[in-house]
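Here is the structure we will look at, set down as structure tokens.
Missing here: one protein chain of the complex. Every other protein chain is in place.
Then we have subunit A:
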Amino acid sequence: MAKLDQFENMYDVGSKPPMLRNLIRHYLPAANHPRDLNTSCFELPKLVSVLQTHRLLSESDSHSVDPKLINAWKSAVDDWLGCLLSLLSSDMSDKCWVGICLLGVTCQECSNQRFLTSYSVWLDNLLSHIQPPSDSQLVKIASCTSLSDLLTRLARFFEVKKDANSLAGKLIQPVLKLLNEDNVEAVWEGAASLLYTLITFFPASIHHSYDKVEAAIASKILSGKFSTITLKKLGYCLALLPKSKGDKDSWSLMMQKILISINDHLNEAFQGVEEEAKYDEARRLLVTPGKDLPSPLGGHTSLEGGSYNRTSSERLPTATISTLMFCCCKMLTSSYPVQVSAPVRSILALVERLLRVDGSLPPTMLPFMTSLQRELMCSELPVLHAYSLELLIAVIKGMRRQLLPHSAYVVRVVTRYFKICALPELRIKLYSVIRMLLLSMGVGMAIYLAPDVIDNAFSDLNSPAGEDFEISPANTGPALLQPSNRKRKHGTKTGSMEKQGASPKVGESNTHQTTPITVKIAAVDSLELLLTVGAASKSDSWRSSIDSLLLRTAINSCKRGWGNVENNVFLPHEPASVWADFQLSSLRALLASFLAPARVRPPYLSQGLELFRRGKQEAGTTLAQFCGYALFSLEVLIHPRALPLDDFHPAYHNPTDGASNRFPENTYSGSQKQNSLFLSAAQRTEEGAIKSHDDDLYNKWLENENNAFKDMRDTSRPNDSSLANVLEVSEQEPAAANADLHMRGEDEIVVQPRRLEEPIPKSQEIVSANADTSRPAVGTNLEGGQIESKKVLSASDRLNDIDHDMLSGVDKANFDTVGRKTSSTLPNVEKGSSSMTHLESESSMDSFPNIVDADPDTDSDSD
């Protein structure tokens, strides 16, 4: 033991057993010793983090197989578990609680072997704490959570599946008891999380008590008296419940029951604000005439729920309705083992029905509600609308392409609601519905939605408040939402004071309704998606106005500097991050407007590029990352290329990899190979196959530069020798070639960064430069500086019988050029081996295009 206590550092496995023992000594309260609650359990989080960081319970380490060490560790973990179990059996609830919590952590952390040998003991132990004798709620909650962790771990072992299922079955009754008989909300939450684990990992275990579970959950939801979080957890369990049967019918039945229940609640709630006919219509869709009504949700409990609602008819049963709608969402978006038949039309009808109710009284009806009731309803309605939109999103997600037959209906619902929707949160949701539709349904949907999206985005982005709100201080009205408001103040100080004169609406801006930044973000995002999905389709009418709107938005968002997420630590909800989001969104939309297909060159390209360049300088932000990406993707717009696919392969594979390995081989293969390859390649092209695989831009370059080059050649001087010349020299006078010359050749990798900025696609350069070297007669000499690319181009122009289609051959030839060069240097290299090593190391680091790529600039420098 003493030996084991001596360990090297914190990574040493030997340190772990003593560390664990130490933890037991210091942090675990002894079962029989009364100890102050404060000191023992407030340090638990620290204990857990040490356990997890050092993996103290894992009992295995890839580096060490020392049996002594393993034994020591094993006994330490044994002690740990012994300690936990004694805590579990303590009659002090705080100790018990500590033991239960730590057992949960142990389930997660311990080794597979230990888990498999002892999980049933642990399960029994934990189980006893959710059963009647136990009365502390913290203990019950902790037991539920630990049991859930235990089951989660257990689900990963397929070999004990059967045993695990029967064990899980034992849990159902106690959990139901907790749900039915306990009266503390927090305990239900714990029970719900355990139930969720059971349904997810051991669906078969629920099978027998399906109806009871449904009834228990439904009664809680229908009573509607609890916090949203608890209800959501319970609702999620209800949504997943059909998985335990796993057949088509139970899913449909559950969905039908939930929808009927929602409709019943709505009928009651909306009495007086909608026509009676609505009720029948909804009912008709849900229940086929002639078929039996399914039993109400949760069996008899539905009636009780109904009576509950009646007694408190002052209130809208929002919590119940929204939880049930949440159930529907989850049912539509969670996986299910078989295909199901979803009542799409009823769900959509429900959504439409809810979105239609805005608290106004239908003209045909007599006032039925008291004004108090109406006020209450109006205050709750936004929540219901939000959930309906969520449900719509879930339908789109769940149905995917199969929404097609219903898409027209969905579009009509959405566009109609767009016209009346005024609350920021709802508008944001509505925009996300739009985005979902565009994404999942593609261009056909874009044609339909475009007019509405554009109208709404225009009004949101272009609202007078939106414009002025960035530049005029008079706008700082109380009507503004806090985030944008505060931010704006910051902005005014910095740089926009001088601009307020430019705004004609300074005085009246207070009277306009403002659009919160978050809504603007949603609007900009939707425009971006519209552009990416549907810009090509019949967009002429709106394209130019959208482009200019997006540019204006981007400029406005960026003109006061960049939103920094870490601006102010003292304000927890500093609007800067919202602002940064807005900037990012507007720049993204701007990029989309540049890249989206159009007949003309993007009119605001230069301004946009300027914005992106500025943004890129903000190193370390997401914005800079995006701007970098934007600049990168716009490069293609500026230098369009349509490269043939089949040439891609060899050009990509041949160069860099393993150049050093192939080096010697090429040294001796000599130049014949190159020539023969070249010839064959040339012949193949001459046979009249595909002519010119390069893009238009390249040809245009050629046309333009042809004449210029001829003039230039006359004025060129011999001492501006390019590498092409160097190579020729070395080939013609191998004996005279010296290592020095070749070292110079290698120096040309210095040029590489510049090459990247040349506007010519790389492969063509390789081809042309190489073609140059293959013709000893060329002897091109050029003045340095910018002419290099022209020279390369024109060289290849003169050789245009050699087609780029034979890139593969050319690449080989390229390579052989290097080889040939080296072979010619060999005699000298033997004299000066240092230069050879230099040569080799350089060429292995760098691809040969750099070697071949002639750059007169550096060459003349070294001269």
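The definition used in the following text is that a contact is a pair of C-beta atoms (placed from the backbone, for glycine too) under 8 Å apart; a residue touches a chain by one contact, two chains touch by 3 or more; residues count from 1.
Following the convention adopted for this analysis, contacts and distances are computed from a predicted model.
Per its UniProt entry, the chain excluded from the display bears the name "Protein ROOT INITIATION DEFECTIVE 3", taken from "Protein ROOT INITIATION DEFECTIVE 3", "Actin-related protein 6", "RBR-type E3 ubiquitin transferase" or "9824_t:CDS:1".
Although one chain is not drawn, the whole complex shows that of A:149, A:352, A:460 or A:581 it is A:149 that touches it.
Although one chain is not drawn, the whole complex shows that of A:62, A:183, A:339 or A:606 it is A:339 that touches it. Contact with the chain that does not appear here is found for just one residue of A:115, A:188, A:201 or A:270, A:201. Contact between subunit A and the unshown chain involves residues 34, 37, 41-42, 44-45, 48, 52, 91-94, 97, 101, 104-105, 107-108, 136-138, 141-142, 145-146, 148-149, 152-153, 155-156, 186, 193, 200-201, 285, 288, 291, 332-336, 338-346, 397-402, 404-408, 411-412, 441-448, 533-537, 597, 642-647, 649, 688-696, 699, 808.
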